[in-house]
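Removed from the display is one protein chain of the complex; every other protein chain stays in position.
Should a chain be cited, it is by its letter among A, B and C, assigned in written order, with residues numbered from 1 in that chain.
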Amino acid sequence: MNVVCTMEKRNMIIKIQGEIDHHTSEALREKIDKAYERYNAKNIIFDFSEIPFMDSSGIGVIMGRYRNSSQKGGQVAIVHLQPQIERVFQLSGLYKIIHRYETIDEALKMLQ
Amino acid sequence: MNVVCTMEKRNMIIKIQGEIDHHTSEALREKIDKAYERYNAKNIIFDFSEIPFMDSSGIGVIMGRYRNSSQKGGQVAIVHLQPQIERVFQLSGLYKIIHRYETIDEALKMLQ
Amino acid sequence: MQYENEMKIEFMSKSQNEAFARVVVAAFVSQLDPTLEELSDIKTAVSEAVTNAVIHGYENGPGMIYLACRLEGNETYIEIQDKGKGIEDIKQAMEPLYTSKPELERSGMGFTVMETFMDVVEVRSIPGEGTTVYMMKRLHSV
Partner (left out) sequence: MQYENEMKIEFMSKSQNEAFARVVVAAFVSQLDPTLEELSDIKTAVSEAVTNAVIHGYENGPGMIYLACRLEGNETYIEIQDKGKGIEDIKQAMEPLYTSKPELERSGMGFTVMETFMDVVEVRSIPGEGTTVYMMKRLHSV
């Protein structure tokens, strides 16, 4: 799994390449939280374009990041969801608290 | 597995897409032999460019086709070998009786 | 009864074997030529059950996980077993959002995912002896 974090003002864009399951989620969590601190980020945008697989472990990861960013008054968004993962998201009720956009630009425009 | 046979004079070019093992070799054999009869072919050129895997079952298939074409005074050639399969060929001693060329054009030029 | 195709696998309870288990089941079920969606449903359900065996059954300690897969007509049967801790209250465990390990950021959605993506999910468990999850999915593409 490869994780790249880039900043656009206080929006942290996280591009993950690889599968998200229990095995990979620990390292993923650690990388995100470290970058989030270091860059003093507020909002988080997950770019899902190169994630071919995610199980419910991914829901836990996103919920956890949502909690962290909420404490700073931030929001969490996701872009470029694959159909399989879309269905895991729908089940989880994550859409109630997490925004979904088609592109990173759209997400950047909407997040305050 | 997908097999496409095309004729260039009495040279039959066989392009196989897929893995050659014991399971796939039976259907492969049948398709080749049928086309060989129908088109009254003489030489056979195997295009290996889209064969990612072959085990010793493939040696049997090629030896068998060599025997058939020999009876008609024909020859057998192979082109575009992947490295893994190259090594199976080397082991088998097939190079003593079967010609290897870089391209189909080259094979067509050399085979009489 | 003679199944049309059947395999059984056992592997160590290690988190890197979660992906391995998904690949094994996907490779086996692929013989039926399922749609990509069906295949990913099955992979996701397998991932959930194997992860539960690793995290909850063996609590990240040593142990073996047993997985069986049978293909029969257009039906895929999958059985995933651990000889770990077991579940006291299966009904509660299967409720959406219930998790005994919130500290590990588990979402409590594992069983819900299995039930949504498969046609049948049954759980048998004896505390102190282990847990078996039985799942079946009918492939409409077959």
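Here is the rule we go by: a residue touches a chain if its C-beta (ideal position, glycine included) is under 8 Å from a C-beta of that chain, and two chains touch if they have at least 3 such contacts.
Everything numeric in this text was worked out from a predicted model, so none of it was measured.
Although it is not drawn, the missing chain touches B, C when the whole complex is taken into account.
Between the chain not shown and the residues C:10, C:59 or C:88, the one that touches is C:10. Mapped onto chain B, the footprint of the missing chain covers residues 19, 21-23, 25, 29, 53, 55-57, 59-61, 63-64, 83-84, 87-88, 91-92. Panel shows chain C; residues 3, 5-12, 14, 16-17, 19-20, 23-24, 27-28, 31 of it touch the chain omitted from the view.
As a convention for this text, only the chains that are shown with their structure count from here on.
One finds 26 Å separating the Cα centroids of chain A and chain C. Computed from the mean C-alpha positions, the centre of chain A lies at a distance of 51 Å from the centre of chain B. If you average the Cα atoms of chain B and of chain C, the two centres end up 43 Å apart.
Within chain C, not a single residue touches two or more of the remaining chains.
Annotation for chain A: no residues touch 2 or more other chains.
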